[in-house]
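For this view, one protein chain was removed and the others were kept in their places.
And then chain A:
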Amino acid sequence: MIDPNIQIRPLTPDEERARRKRSIAIALTLGALVILFFVLTIAKLGPQILERPL
């Protein structure tokens, strides 16, 4: 529920640019996390990662 007393105004160009940069940083961080978990899994399990029951 949004408080009707709160005044909403559009973002300035600077704020929009900052938001875009933040979004890119979040995307890059998520990508880095995917790589981190992949590398971590390989490092922890090693070659045994392929040894699984079919």
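Methods note: a residue touches a chain if its C-beta (ideal position, glycine included) is under 8 Å from a C-beta of that chain, and two chains touch if they have at least 3 such contacts; residues count from 1.
One rule holds in what follows: contacts and distances are computed from a predicted model.
Per its UniProt record, the hidden chain corresponds to "Protoheme IX farnesyltransferase" from the list "Serine/threonine-protein kinase RsbW", "NAD(P)/FAD-dependent oxidoreductase", "Xanthine dehydrogenase family protein subunit M" or "Protoheme IX farnesyltransferase".
By the touch rule set out above, chain A reaches the unshown chain at residues 2, 6, 8-12, 14-15, 18-19, 21-22, 25, 36, 39-40, 43-44.
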